[in-house]
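One chain of protein is taken out of this complex; the other chains stay put.
Letters A, B and C mark the chains in the order given here, with residues in each chain numbered from 1 onward.
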């Protein structure tokens, strides 16, 4: 029973020469074997199965395959997640690929975990909090990804593996730095995600066996674009975190 | 004849209770079969081969494998490149993986191209400018990646393939939008990288067959971190570009 | 019957070694001749008149003179106002002082108008919208400031005066640029506040009689500071506008 994403498209009408959008974009996840009922009519299973644009009397629809992007949008969020910009920066800067062996802690809801796994890298992820662990486990299963999840405190985590990348999103990442150093290959990357700058500073003081490459923050601004103007959207720059990049120098 | 990266580590000395860094970090790419001569002595081939920290009388060194990260840092740059933050955002947001089929134009120096290929995706990249094409070709070969490079104007590019993602970094991306639409799967992602906001606005007016998901810019700030304070580095926010994300709705 | 500002101060209690704030800061405007009743007791007129810190059994208060800052916080807001950062930049960059003669349009709710008047400059402000004009008039009277307000379309505004500064916050500032040029002294400043960047670009094309000094935007980030950490507040960077600075070159 395959799923599809059904968009009700915005409708632009001409009102005395001015273009007005009268319907907002709506997004539904539907079964392609069932008719879709909505307040002003229905889209048939046949139309959904055929896909592409579907023109109805009062509304236009678009049916597209329910793909990874849409699945991601439906994942559960328990803790504050690491967003795509920060995950992307980590992966693109330190070049995480299918050759990489990555250890991450904490797992949180598993959003970074999933993006790491999608690179093809071998991923081990450690989460102390049982609720978060359960949410992450479910999300990773929904995405059908291969990740080694552990519900244990990072300080108690033991392994014979060595890693090329270790990523820490923990309140006190300095507490486990020495055991992390043992698991990381020489020249390997240690990446610390800090929600406040004080954490980043404190970690810096404990990173004696590391080269500090840089600490950055990414600020994202969303822009409103229309045919006639462009401006930053109001309130579009939420704070996420600071990213510190280190290489093991031991 | 394997290569290694040899870092001369910064040296921190105590001067009347104040800690002073007297040597800046220096980075050398060296052959592990040869001694490394420098102004105050030498590091032997044996020491380099053994790797890790190397303590000399006057300086400390670190020898680590010459890996992908170091190779990336040595690639040639001809055109303005798409940086890791923007490449990472594209890959992480639209979830480019080894299942993806990506068309990119222009190739530029091939930095985004390389990061796309490292995901395992099938990558086709089109570049009109012969100089840029040559630089990109050399960079892709240096990285030993599998990319289909074409030295042709995107308007003249023909293919029987269909793509899940098309990424345009062109002065006038709207000129090829109709032929791109033919090559993109329904629901597929069209990503436009615009160095100025006017381009983004003009493209928006030509994107009739697309849902506009969002247009964002990422501003990166680099922080100076020391044991005693943290502050943004001066002049650390260069402008790169605006990222517009569309999905084909036809 | 003098007014005072009465703050109920936050209360920090020790809970097993952790400091917790149990009351949020509250702000009241009170008459100093009347007792202030609140849910857990009262502050007497005598205490309010004496001023400074007032310790009650369950809460601590602070009584300070009701000054300009507090009056500003109570002004009416009808239109989107020009914020203190943008007003401050205009005044500090172009050095508006009591020697200046400033024409502003539109007045909006009068927040920039008021800050201009507080410099001691001669201020003329023109607003087409009657509702906004009324709000601005009331705000300027509340502040007891001397401003020449006109409820007329800027295109119909006539004067024999010349100005050292003209500030435009209008949807289509280019429509009145020629008449503005006539009222502005040679070398005088024309400042255009644009909510979107397209306006700023269009105005630039009409500013033939002007030197364009610069167009900037100020992004403000609010930081959460505590004894133990510092981090940017989430969602703290609303967009306001772009500031274009020109000097008349005719």
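By our rule, a residue touches a chain if its C-beta (ideal position, glycine included) is under 8 Å from a C-beta of that chain, and two chains touch if they have at least 3 such contacts.
Just so it is clear, the structure is predicted and the values come from calculations on it, not from any experiment.
Colleague: For the chain that's not shown, point to the residue among C:7, C:38, C:157 or C:174 touching it.
Modeller: Among C:7, C:38, C:157 or C:174, only C:7 touches the chain that is not shown.
Colleague: Can you say which of C:16, C:37 or C:205 touches the chain missing from this structure?
Modeller: Of the candidates C:16, C:37 or C:205, C:205 is in touch with the missing chain.
Colleague: Determine which one of C:30, C:45, C:152 or C:230 touches the chain that has been left out.
Modeller: C:230
Colleague: Quickly run down the residues of subunit C that touch the omitted chain.
Modeller: 5, 7, 9, 25, 51-53, 62, 64-65, 67-69, 72, 84-85, 87-95, 97-99, 115, 118-120, 186-187, 189, 197-198, 200-201, 204-205, 211-212, 214-223, 225-227, 229-230, 242, 244, 247, 249-250
Colleague: Extract the touching residues of subunit B with respect to the undisplayed chain.
Modeller: Touching the missing chain: residues 195-199, 219, 221, 228-239.
Colleague: For subunit A, enumerate the residues touching the unshown chain of the complex.
Modeller: Interface residues of subunit A facing the absent chain: 197-198, 201.
Operating definition for what follows: only the chains that are shown with their structure count from here on.
Colleague: So which chain ends up closest to the centre of the protein, judged by Cα positions averaged per chain?
Modeller: Answer for the innermost chain: A.
Colleague: So the centre of each chain is just the mean of its C-alpha atoms; given that, what is the distance between subunit B and subunit C in Å?
Modeller: That gives a centre separation of 44 Å.
Colleague: Determine the centre-to-centre distance between subunit A and subunit B, using the mean Cα coordinates as centres, and give it in whole Å.
Modeller: It comes to 20 Å between the two C-alpha centres.
Colleague: Tell me, which residues of subunit C touch at least two other chains?
Modeller: If we look for residues of subunit C contacting two or more partner chains, we find 197-198.
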